[in-house]
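Report on one structure; see the data block that follows.
For this depiction, one protein chain was excluded, whereas all remaining protein chains were kept in their positions.
By written order: A and B. Residues from 1 in each chain.
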Amino acid sequence: MYKHVLKRLVSIIPLLIGVSIISFFVMHLAPGDPTALFVDPSVSPHELARIRSNWGLDHPVHVQYFFWLKNVLRGDLGTAYIINRPVTELIAERIPATLLLMATSLFFILLVSIPLGVLSAYKKGRGLDNIISVLSFLGMSIPSFWLALMLMLLFSVKLGFLPSSGMSDPLLADTSLPGKLADIVRHMVLPVLTMVIIGFAGLTRYIRSGTIEVLGQNYIKAARAKGLSERTVLFKHALRNSLLPVITILGMTIPDLFAGAFIIETIFAWPGMGRLGIGAVFSRNYPLIMGIVFISSLLIILGNLAADVLYSVADPRIRTEGKD
Amino acid sequence: MKKFRRNKLAVAALSVLALMAVVALFAPFFAPYDPGDIGKTALEAPSMLHFFGTDDFGRDVFSRAVYGARISLSVGLVAVSISVLVGFVLGIISGYFGGLTESLIMRFVDIMLSFPSIFLILAVQAILTPNIYNVMVIIGLTSWMGVARLVRAEVLSVKERPYIEAAHVIGASGPRIMFRHILPNVIAPVIVAGTLGMAGAILTESALSFLGLGVQPPLSSWGNMLQDSQAYLRDAPWMALIPGLLILLTVLCIYLVGEGLREEIGR
Partner (left out) sequence: MKKTILIVISVFLSACLGCSGSIKTGKNIGTLTFTLGGEVSIINPVLSSDTASSAVEGVIFSGLTKINEDLEIVPDIAKSWTVSADGKTYTFYLRDDVYWHDGEKLTAYDAKFTFDLILDPKVNSVRRGDYIIDGIPIRFEARGPKVLRAMLPKPFAPFLGRVGMGILPKHLLEGKDINTAQFNRAPVGSGPFIFKEWISADRVVVERNPRYFAGAPKIEKIVFKIIPDENARFIALETGQTDVCDIPAKDYKRAKLLKRTNVFEYDSLMYVYLGLNQKREIFSDKKVRQALAYATDKQQLIQLIFNGLASPAYGPMSPVGWTYNDNVEKYDHNVQKAEKLLDEAGWFMGKDGLREKKGKKLEFTILVNQGNKEREKAAVILQWQYKKIGVKANIRVMEWSSLLRILNAKSTEKDFDAVIIGWSLGIDPDSYSIWHSTQYPLGLNFIGYSNRDVDWLLEKGRTTLNRRARKKIYGDIQQIIAEEQPYIFLWYPHSIVAVSDRIGGLSKPGPAGLFVDIEKVYVKENY
């Protein structure tokens, strides 16, 4: 068991190096560089050349990469251009907001999709199943930004219920802690709702097909033959087993959640890492981009690893084999 | 095929898709106006003259949607073909040869899967000039990993079957075994994965357009129509509604067809 985890942990290193090499070179192939942001009638090209060399941009790409890697090994992700602050600090500042948004969404996605998936499987082929299926396909088909804008129009403009942007109301800066928390929660409702509507569908489908498979197995038939109630059969026996593969799928949903969070953060002005990242790509802030890619990849890999470990804890059959 | 035909929903979805493909193919015939024609009245509500209203340039939204279908559908098709092709080739190679080749390819798959892919797409899109072809290629090249894993797993399981061993025994060549015996078995699940991938590609194109990196003006795709509509959500909701619903309907139909196929194949 520990050996397995250890082995997986070691395998993270080449993965991360691969990810960093690819992203580093892809970014530096891009035409244009960060100094291009300073265009203004009064900035001379000589000034730009000077700033370029201050930032070390006049070295060849592979040399720049090794500089970067050397610093990462020392726990230093570099200093972001223009903003002139350590990348680690910038990310640390933004990551809680992103994680909060992702974790809350994930929680509600699970809350919605587990009962829906199980019900759908149980009523397979009948009206309820069809309704749930169509709903989940709808969820999968809606462009996220479109949904976000529609929800904002409805809840913020038409009904005036919820704030449309940001994470907290600056006017409430002096209120008590519970007041502040409630304020954050209100700001979270719309982004979370959007992510849940987009995200619940896929998981519901997986749980449905997992449960259908389980329901066909002998031990379920046996349980039913024993005369256990349908409820017990469904939620005690079937659910527990059909949830196993869901753990793996959860690990794989993390990149999707990231991608979703990027766009959602931009629309709802959520002060998270995604927005920082998109801004960094557009302004060619190499150290910042590298830092964010690196950290998000690390999170994705760790998420998968955690799912893997959970899975082997939950299902003793695969404890020893390493899975690809 | 019988089972598929029995699945009414999937059949209905397929006919909707077929209809869309026909409209896209014969766009000039269906579109009442030139999609690039700048008209006299901008942001006009839907009427008999303009079924879906006009956009912020006074262009006919219906005609743009018809021409947009060409681009959106072909982005979906081409991107998926690329991802299936790449995934298929890499999957078969790693499954069949095994050993070092396999672990190299699978590690590469792992690396690609550990990226927040939206970053890669954004970055690459910024390197290349954004146009339809690049959009297709980039989406294709960042979405092949699932197919590769699927194909490899399938090849591994087929390889173990007795008739493949028999083929080896009678001295059939490697490529021959690969193409004659393994390929046909792998194709069915790949088709299902492909349909689902196509839905994803259409959505990705629209998300790229949302960030301003999709198909370029004056061409229309549903994605960039949606993006243009963003600024006018409240003054001209039809500009957002039409392409939004078209994307939704198309993706929904593709999923339903994919689901029908999945049941047909009996997985």
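Here is the rule we use: a contact is a pair of C-beta atoms (placed from the backbone, for glycine too) under 8 Å apart; a residue touches a chain by one contact, two chains touch by 3 or more.
All of these numbers come straight from a predicted model, not from anything done at the bench.
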Residue of A:Ile22, A:Ile83 or A:Leu100 in touch with the missing chain, whole complex considered: A:Ile83
Contact with the hidden chain (one of A:Leu111, A:Ile131 or A:Val313): A:Leu111
Residues of chain A (touch criterion as defined above) contacting the omitted chain: 30-34, 36-48, 50-51, 54-55, 79, 82-85, 90, 93-94, 107, 111, 149, 152, 156-157, 159-175, 181-183, 185-186, 189, 266-269, 271-272, 275-276, 279, 282-284
Contact footprint on chain B, counting only the chain that is left out: 36-38, 42, 56-58, 126, 129-130, 212-213, 216-218, 230-235
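Going forward, only the chains that are shown with their structure count from here on.
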For chain A paired with chain B, centre-to-centre distance based on mean C-alpha positions, whole Å: 23
In the complex, chain A residues that touch chain B: 14-16, 18-19, 22-23, 26-27, 29-31, 130, 133, 137-138, 140-146, 149, 153, 157, 252, 255, 258-259, 262-263, 266, 277-278, 281-282, 289, 292-293, 296-297, 300-301, 304, 324
Of chain B, residues touching chain A in the complex: 9, 106-108, 110-111, 113-120, 122-124, 126-127, 149, 199, 203, 206-207, 210-211, 223, 226, 230, 233-234, 240, 244, 247-252, 255-256, 259
